[in-house]
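Moving on to chain A:
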Amino acid sequence: MPLPIGDVIGLMVDNLKKRKTVFPIPRKRAIEWANGLNIPEGGKTVIYTGSMYQLLPYMIAAVKNMELIEDSFLGKFVFMGRFFNRMFNVSAFVSMPKKADVKRYKQIVYNIAKLLKKAGVEFGYLYKKELYSGTLAYDLGVDDAFSLQAKRVYELLKENGVSTVITVDPHTTNMMRSVYPTIIDGYDIEVKSYLEVLAAIDDFQPIHSVEKEITVHDSCVYARYESVIDEPRQLLKRAGYTIKEPKDNKALTHCCGGPIESIFPKMSHTIGKNRVQQLKDATNGGAVATMCPICMASLKKASGDGLEIEDISSFLVKAFCD
Partner candidate 1 sequence: MTKVNPDFIKKVATSEEFNATACINCGVCTAVCPMDVELLPRKLFRYALLGLEGKVLENTNVIYQCLLCKMCEENCTADVHIAENVRFLRSYISKEVFKL
Partner candidate 2 sequence: MEKGSGTAGEQSPPRVLVFSTVFISDVGIDLAGSSHMHYPPSSIAIPLPCSSGIKPEWILYALQHGFDGVFIAADGTDCPFVPDCTDRTAKIVDDGQKLLEENNIEPERLKMAAVCSVCAEPFVKHMKNFQESLKKLRPTQGAD
Partner candidate 3 sequence: MSERRIGVYICHCGGNISDFVEVEKVRDAIENEEGVTVAKTTMFACSDAAQQEMINDIHEHKLDGLVVASCSPTLHTFTFRGVAERAGLNPYQYVQVNVREQCSWAHTDLKEQATEKAIYMVKAGIAKVRLTHPLKKTRIDTVPRTLVIGAGISGLRAAIAHSDLGISAFVIEKSDRIGGWVSEFGKMYPHNRLGSDLITELSEEIKKRENIHIYTEAEILTKSGSVGDFDVKIKVKNEEISLNVGSIIVATGFASYQPYEGEYAYGTDGVLTLPDFKELIDNSKGEIIYQGKPVKNVTYIYCVGSRDSSGEKGHTYCSRYCCNAAIHASLIANDVSSELNQFHIYRDIRTYGKYELLYREALQKGAVFIKFDEASPPRVEKSNGRFNVQVKDVLTFGEEIEIESDLVVLVTAMEPRENKAMNDVLKLPVSLDGFFKEIHPKLRPVETVIDGVLIAGTSQAPRNSAESVAMSLAATSKSASLLMKGYVELEPLIAMVNEDTCVWCGKCSEACPYSAIEKISSGEKEIAAINTAQCKGCGCCVPVCPENALTIKGYTDEQIRAMIDAMEVLL
């Protein structure tokens, strides 16, 4: 028996409305990736994480719990969680992330910022003020909650004088670049993915030589929603990697299964496995590069230990940074 959809969504929506994020995590956890980078607070151009990478370890843990109760009688009691969640941060209790996961996802955002710095991009960060983009609420069709969140984000950017946003994941890119303008009148924020920013800087050249075959796993959202297809390839190529393409790629990329993980964990896993097979068929001892935290989590889970899967930024820092 699948989980009661309405209640699972309700849990997330309640969180979004009350705690401004779907999976509430301690604020300091969300910003600790920036330690040691000396990124100024605020500024006209800011890096915007939307907490996507930082949330992932918590989501992985939460889904694990859901998976356990998906087929058990406990599934019926999810609504009770929703009821208590209004008073206590239930999801934070039930989902204790693995330390290794926290570290891995923190490192990715750190790497991205490092790449931007190395390329000479000047940017700030909103630290504790930064908000979740609301993407999950949007996907689940909870329009009121989403639009509330979108407006919060826009107000935040305006209050801090931000005019350009550099995003680090496809979902936040899509929300801030393509969806917000449809619900916010006069929306005037320029939004670019860090991959687009880096690819456009011709002077940004590698300092270490790398030799490896990398299979590119396009994110559905980057490839089909935002047409970010060439940039990751350009950067990998510039870095010196040999690019491999899986059977379904670019605009016809195969989904990792991640988007439905919070409601249909098992089905999501099957989709992930199908994709992993395609990636394995293309990869011959090399690695797979993802560019979305959800893709990475789904594929890692589906592949077990059989395949090296890393965020594209991890491969890029090896060539471009010291």
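As a selection rule, all candidates are chains of the complex that A comes from, given by their letters.
We adopt the following convention: a contact is a pair of C-beta atoms (placed from the backbone, for glycine too) under 8 Å apart; a residue touches a chain by one contact, two chains touch by 3 or more; residues count from 1.
Keep in mind the model is a prediction, meaning the values are calculated, not measured.
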Expected hit for chain A (complex, candidates 1, 2 or 3) is 1
Chain A residues touching candidate 1 - in the complex, by the definition given at the top: 2, 5-6, 9-10, 13, 138-145, 220, 224-225, 251-255, 257-260, 263-264, 267, 271, 274-275
